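Just one protein chain is left out here, and the rest sit where they should.
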Amino acid sequence: MQQLLNGIFLGSIYALFAIGFTLVFGVLDRLNLAHSAVFSTSAFVGIELVTRAGLSIWVTLPIIFVFGGVLGLVIERVAFRPLKDRHDAHFAGLISSIALGAMFLALLQAVFGPDTRRFPPDAFPRQRIEFAGSTVSVLQLVIVAVAFALMVGLTLMVSRSRLGRGMRAVAENPHAARVLGIDVDRITALTFALSTALGGVAGVLFALNVNSAQISMGTSIELKGLAVIIVGGLGSLPGAMLGGLIVGLAEVFAVAYVGSSWRDVIAFGLLFAILLLRPQGIFGARKVREI
Amino acid sequence: MRRLTGSIAGAAVLALALSACGSGDSTTTGGGGDTSALKGTGTGDTCKITTPVPIGAVFSLTGAAASYGESQKKGLELATEELKTMGGVTYDVKIEDDATDPQQGIAVFERFVTKDKKSLIIGPTLSNTAKQTDPIAQEGKTPVLAVSNTAAGITEIGDYIFRDSLTEGAVIPQTVDAAKAKFGLSKVVVMYSNDDAFTESGYQAFKAALDKSGVTITKTITFAKSDTNFRAQLTEAKGAAPEALIVSALIEAAVPLVTQARELGITVPIIGGNGFNSPKLMAGAGKSADGVVVGAAWNSASSGPENEAFLTAYRAKYSADPDQFAAQAYTGLKLVDAAVRAGCSGEREDIKTHLAELKDVPTALGKFTMTATRDADTPAVVQVVEGGKFAVLK
Partner (left out) sequence: MLEFVDAYASTITFMALTGVFAYSFYAVLVAGQLSLAQAGIASAAAFTSSLAVPAEPLFGVVPRLVVGIAVGMSVGAFLAFLLGLPVMRLRGVFLAIATLAFGEVVRILLINQSWTGGAQGLSFPKLVGIPQAWLALAAVAYWFWRLGGSRLGRAFAAIREDELAARAMGIDVSRHRMTAFVTSGAVAGLYGVMLAYFVRFAEPNAFGFSAAVDGLVTAVVGGTIFFIGPVLGSTFLTWLPELQRAIGVEAGWIRPFVSGLLLLLVILFLPGGLAALIPHRRRGIMTPPDAPLDLPALPAPGTPIASLRAIRKDYGGVHAVHEVDLDIAAGEIVGLIGPNGAGKTTLVNMLSGLVPPSGGEGTVVGIPLGSGVPAHRIALAGVSRTFQQIKLFNRLSALDNALVGAHRVSRPTMLRRLVLLPSARRDEKRALGQAFAQLTRVGLADRAHLPAGDLSYGDQRRLEIARALAAHPSLLILDEPAAGMNHVEAHLLSVLIRALAEDGVTVLLIEHNVRMVLETCTRVVVLDFGEVIAAGDPATIARDPRVVEAYLGAEDDQEEPA
C-alpha cells in the first residue's frame, strides 16, 4: 500500500513535468530540451524566495509560475522562433534548446554556486498522516493536489478557452491558422510560456518533496519525462497525466518486485515497448499520412 | 554574420597555436631549464628556495562533481595562503577546472607535465578521471598527490602516484566493528548507489566487513547517485525489518535518504560511509541526522592542534564549516610542503622521494604516514551525530 502511494506521488510530479513537454510538442511539434533547465532554475529561485525573502510557499508557487512562464518566452524567442522556417527545424530546435538550457544552468551556478540547496526546515508543515498502515505526509498530499489542479486547469483551458482553441488550430495546421487570422506567433509564445510555467512549478514541488535542489536535477527527470510523454501519447494532456502515473507506479513496483538496480530499465523498457507496439501512446492520435 | 563567426573561430584557433609555439608563459622556470633553481639551502623550517615551486591542481569546478571541487579549491587556497606566510619556500599553485570531463582532465595533466613543467599535480577530483589522467603524470615522471581518490587501482598506476585520502576499504571495517559492538547487529539492510565508483567500492568494503563479522545482509537495495526520492527503496528496506540500515552514498543522496527514512518511520540506526562525512548532513537533514553513525577519514571534532587551527582559519576565511574534501585538499598541500622542505628541493624527483618517506607528520587529518604502496595511513574514526554535531562514537 505504501508503495502504491509512493508511486502515485512520484507519478504526479513526473506528470507535471511531462505535461509541459507534451503541450509544446502537441501544439508546435517541437521538443524543448531546455525544459529541464527551467525545472532546475525554478527550484533554486523558489528556494531563494522562501529562504531569503521569507515568503510562504503558497506565495512562492504563483510567483514561480510566472517566472517559469517568462523563461519560456525567452526560450521561444531565442531558441525556436529564429528557426521557424528552416528545413531542419526539428534538429536545429533540439540543439538550440540544449544550448540555451546549458547557458541557463551555467548562470544558475554563477548565481547560486554548485552546491545543493535546501528549503529551510520550517518552510512547510512536516506532519504525517497514518493511512491504512502507510505513512503519508501532508506535503505529499498537497503536491499531488496542486499538480492535479494545474493539469486539470490546463486541460480545461485548452478545451474551453479562446486561447485553447487557438492552440488547437495551430496544432492542426499553422498555415491555415495564420490565414484565418490567428496570431500564430503569439500562440506559440504563450504555449511555451504555459508549458515552462508548469515545469517551473514542478521543479519547486519536486525540490519540496525531497528537500533538495541540485543544478543537475533536471537531467534524469528529463529522460523520465520523455518516457512519460511517449507512454501517454505525444501531444495528449490526459496522456501525460496518466503516463506520469504509470511510469511512477512502474518504477516503484520495479523497485519492490524486480530489484532496484533494474528500476530505470523498466521505465525505458516500457518506453521502448510502447514505441514498438503502439507508437501513438495511450491517448495519442495516429497521424494519417498525406500523399 | 556567418563569415564573422567562422573567421573569429578560425583566428582564435590560430592564435592558440601560435601562442603555444611561441615563448612560454610565466611558469616555465624550473624543471626543464635551470635545474638548480628549485633546489634550496637549509632543511625543514630553515629551507630556502628562491624560485616558487610550481604546483598544478586539477579539480572539477563545474559539472557533476562541482560541489566537491569547490570544497577542494577552498581547502587548497587556504593552505596556499598559510604557506605564504611561513617564508623560505613559496608555492605557485595553479588550479584548473576539468569540468568533470576526463578528456579535459587529460588535456590539463598533459600541459602541466610537458609544457608548464609543474613539480607536482594535486587532484583530480574523481577516481575514474584519475585512472585516465594519472598515467600521463606517471609517464612524464611527475608526482601526483590525490586528495579525494578512494578507488582501487589508483596508486597502482605507478610510483609517482600518491594519495592522502583514505580508501573506504581502510575506514569501513572499523566502522562496522564499532557499530556491531554498540548496537549488537545480526541482520541489516544495505543500500548504495551502484552507478558511482566511490559508493560502489564503499559497498564492497561494507559487504566484506559485514560478512567477516558474521552480520547477515537480508536485503541489498541500489539506487542511482543522482536520486533524491528514496521512498520506494526505503519502503522495501523497512519491510525487511532490519536492525540497522547501512548506506554507502554521496552526500547529495545521503541527506534526503536520511530525512525520508525517518519520515517513513524507520527508527533503526543508520550507518553511513565516508560520503556522509560532511556538515551538510546536519544542515540538510536537521533532527533526522541525529544518531547517524559515520565512518570517516577525517574527524572534524578532533581536538588536535592542526585540526583546530584548520577549523578556525577555514571558518574565518569562508564563514562556513569545512568538509572532508576541504580538509584533505588542505592537508595535501601541507604534505607537499613537508616533502619539499625535507629535501629542500622543489624538483619532481626529490618531492617524489620525500613524499614516500613521510612519517608521523602532524596534519588536520591526524598523524599522517605514507604507506609502502603510497596510500594514506591516518587514524580513521567512527563518528556519530549528536546535537547537530559530529562526535566520536564511544
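First chain written, first letter: the chains are A and B, and each begins at residue 1.
Rule of thumb we're sticking to: a residue touches a chain if its C-beta (ideal position, glycine included) is under 8 Å from a C-beta of that chain, and two chains touch if they have at least 3 such contacts.
Fair warning: this is a prediction, and the values are worked out from it, not measured in the lab.
Visitor: Of the residues A:E76, A:D115, A:E251 or A:D264, which one touches the chain left out of the display?
Guide: Checking the options A:E76, A:D115, A:E251 or A:D264, the one contacting the hidden chain is A:D264.
Visitor: If the hidden chain were put back, which of A:L4, A:A92, A:M157 or A:I182 would touch it?
Guide: Touches the omitted chain: A:A92.
Visitor: From the listed residues B:N128, B:T353 or B:T371, report the one that touches the chain absent from this view.
Guide: The one listed residue touching the chain not shown is B:N128.
Visitor: Please identify, in ascending order, the residues of subunit A that touch the omitted chain?
Guide: 25, 31, 78-79, 82-83, 86-88, 90-92, 94-96, 98-103, 105-107, 109-110, 219, 223, 226-227, 230, 234, 261-262, 264-265, 268-269, 271-272, 275-276, 279, 291
Visitor: For subunit B, enumerate the residues touching the unshown chain of the complex.
Guide: So the residues of subunit B touching the missing chain come out as 1-3, 5-6, 9, 12-13, 15-17, 19-21, 61-63, 95-97, 99, 102-104, 106-108, 110-111, 114-115, 127-128, 131-132, 135-136, 151-153, 194-197, 199-201.
One rule holds for everything that comes next: only the chains that are shown with their structure count from here on.
Visitor: Nearest whole angstrom, what separates the Cα centre of subunit A from the Cα centre of subunit B?
Guide: Going by mean C-alpha positions, subunit A sits 36 Å from subunit B.
Visitor: Using the touch definition from the top, list the residues of subunit A that touch subunit B in their complex.
Guide: Going through subunit A, the ones touching subunit B are 2-3, 6-7, 9-10, 106, 109, 113-116, 118, 121, 126, 128, 135, 137, 209-212, 214-217, 219-220, 251-252, 255-256, 259-261, 263-264.
Visitor: Quick check on the complex: what are the subunit B residues that touch subunit A?
Guide: Listed in rising order, the residues of subunit B that touch subunit A are 61-62, 64, 66-67, 69-70, 194, 221-224, 226-229, 231-233, 235-236, 251-252, 255-256, 259-260, 263-265, 280, 283-284, 286.
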